[in-house]
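Of the protein chains in this complex, all but one are displayed in their positions.
Per-chain residue numbering starts at 1, and chain names A and B are given in the order in which the chains are listed.
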Amino acid sequence: MSRTLFELGEALDARLQGDGNIRVERVSSLAHGSSSTLAFMVSRAHLSELHRTQAGAVVLGEEWAAECPVPALVVRNPHAAFARAVAMLHPERKPAPGVHASAVVAPDAQIGAGVSIGPHSVVADGCRIGANAVIGPGCVLMSGATVGAGTHLVAQVFVGSDCRLGERCRIHPGVVIGADGFGLAKENGRWIKVPQVGRVIIGDEVDIGANTTVDRGAIEDTVLGDGVKLDNQIQVAHNVRIGEHSAIAGCVGIAGSAVIGRGCTIGGGVGIAGHLKLADGVHVTGMSLVASDLEQAGAYSSSLPAQPMRQWQKNAARLRHLDEMARKLKQLEAEVARLGASAGQSE
Amino acid sequence: MSRTLFELGEALDARLQGDGNIRVERVSSLAHGSSSTLAFMVSRAHLSELHRTQAGAVVLGEEWAAECPVPALVVRNPHAAFARAVAMLHPERKPAPGVHASAVVAPDAQIGAGVSIGPHSVVADGCRIGANAVIGPGCVLMSGATVGAGTHLVAQVFVGSDCRLGERCRIHPGVVIGADGFGLAKENGRWIKVPQVGRVIIGDEVDIGANTTVDRGAIEDTVLGDGVKLDNQIQVAHNVRIGEHSAIAGCVGIAGSAVIGRGCTIGGGVGIAGHLKLADGVHVTGMSLVASDLEQAGAYSSSLPAQPMRQWQKNAARLRHLDEMARKLKQLEAEVARLGASAGQSE
Partner (left out) sequence: MSRTLFELGEALDARLQGDGNIRVERVSSLAHGSSSTLAFMVSRAHLSELHRTQAGAVVLGEEWAAECPVPALVVRNPHAAFARAVAMLHPERKPAPGVHASAVVAPDAQIGAGVSIGPHSVVADGCRIGANAVIGPGCVLMSGATVGAGTHLVAQVFVGSDCRLGERCRIHPGVVIGADGFGLAKENGRWIKVPQVGRVIIGDEVDIGANTTVDRGAIEDTVLGDGVKLDNQIQVAHNVRIGEHSAIAGCVGIAGSAVIGRGCTIGGGVGIAGHLKLADGVHVTGMSLVASDLEQAGAYSSSLPAQPMRQWQKNAARLRHLDEMARKLKQLEAEVARLGASAGQSE
């Protein structure tokens, strides 16, 4: 869908620098642009690519505008402006409204105007689907599930009974919302399942990445606030609560009843233990373990970067005796202090 | 499904304290109870909530009975009793027996009495499904798969050819049982696939959480014992064996041919290397790495809890030179010993 820079600049509230009649058709990186592409720049790291770019035009901030060799859309927030430009140049192909002949939809399900239900999907009794929602192919909505207006289940999504999704969410393939939490009681050396009767309640504009799982609550609900963004392969256990506009990277595991504040960012592969509280504005670096409450905003870490294996193995071997090392160090301090004192006396 | 305390007390073998004619309809937490709810208490941490509870009744142990402000069911194992109470008050909605018109079931599949097969499921040739089993929507059972009586595949479960599930199991959406193990041989810098001809054999009363994967054996079988409980997003590689009544939390990865004993508990995000043995009664804390046999029952750990990032980074930087530090410490000890000796001589 080709656009002139005039059109884009107006939509993005940008200052136009150069020829506004240029047309661009699609986005590209700075490095792989051509005369019909729009590129963007968000970091000084790409300055040399900017100088050499073959893109037709570039979205960038005021600080680099003077260095741009091609027409530019100059904006305050280049990343956000670019996001909007991509959406304009590459509008999503939405499936036509209607229920595919192969879908199995319960007679009492409430289906809003403009809804699309794809092939081989299942919508059980008591479900409610808001206007213009898209239920892609192979989805399963169990009894009483609710999907808000404009929400898009891409394909093969599972939504458990009585779970609720807000409006304008995007849920990727393989996501499982509302499976049972891992609730077990022990009796005589065996585990007894504790039936999980809470729900999952998901706010508006929540995105959930492929194969992420969000378990239903044990008694009360698991809750994801408005604007929460989850990447792929995340595990959210029962009764977790995630505050609004928090973003969580791939492969994170969040144990039962953990409460994560608003505006947090959690790096990939992090583990968060159960029954903890993370304050608003907490940031955790990749592959760290959160094992206690984090009561202050700020960055936390227990990430351990890899070294060449031989060096690392020597260090790791020492780590297994670190307590002993610390004791020796303390002994030695006392010894040296004693020696120092007696040397002082003998002088 | 409302019940009197009399009814519940009898079913749970509880001592009734207070008015047995009270009716409860559903379960709640202590904190969010109302006159029609049943709450429970398993830990001293909730004592103040007990004192203030608005629940109609509480399931608890003898030690807290005197402090309960409302009628109580006093039991030896409150968690297990509560699990049973939840099941009584919130009986599962089981789908009606029968094969949905959209399911594709091979003519030679053996389907037991009372079995339900949901929409868009596929049951291939030679499968056997025991009495009262539920195959939810969108499941795929490949040729020769066996599902025991009363087992429930919630939805979108995959069971590979010739794999066997026991009785009264519960398998959640997105679970993949019996995909190929990661068996590769190297030849001239390329990988050759080793066909995986073992099966997955699963005992009775095994629960498997959403999106967990259990690979088929390479030659012999992958085996999960009776009563094993797996949380979500776990990877069980080929030829792993997990002993009876072991419970494994989310996001754990278990490499090929590892053998885990009976009654073990493995924390979330743990990694277990291949070809290892874990004794019965081993407990591993979250995000640890098991890289050698654990021959004794007991708790093991290499969990590293997060610190404020600046502190952590200083510590982690030192860790990269820990071997050097240990050597210096040793040198210093020798030096100080020498100094101490010569000081002793000179005295």
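Basically, a residue touches a chain if its C-beta (ideal position, glycine included) is under 8 Å from a C-beta of that chain, and two chains touch if they have at least 3 such contacts.
Being a predicted model, the structure only gives us computed values, none of them experimental.
From the listed residues B:29, B:146 or B:303, report the one that touches the chain absent from this view.
Result: among the candidates, B:303 touches the missing chain.
Over the whole complex, note the residues of chain B touching the chain we left out.
Chain B touches the missing chain through residues 102, 104, 120, 122, 138, 140, 142-143, 156, 158, 161, 174, 176, 179-180, 182-187, 189-195, 197, 211, 213, 215, 219-220, 233, 235, 237, 251, 253, 255, 271, 273, 284-285, 288-292, 294, 298-305, 307, 311, 314-315, 317-319, 321-322, 325, 328-329, 332, 335-336, 339, 342-343, 346.
In the full complex, which bits of chain A touch the chain not displayed? Write them out.
On the chain A side, contact with the omitted chain comes from 26-29, 32, 77, 79-80, 82-84, 86-87, 90, 92-93, 100, 102, 118-120, 136-138, 154-156, 170, 172-174, 207, 209-211, 227, 229, 231-233, 245, 247, 249-251, 263, 268-269, 286-287, 303-310, 312-313, 316, 319-323, 325-326, 329, 332-333, 336, 339-340, 343, 346-347.
Following the convention adopted for this analysis, only the chains that are shown with their structure count from here on.
Calculate how many whole Å lie between the centre of chain A and the centre of chain B, each centre taken as the average of the chain's C-alpha atoms.
25
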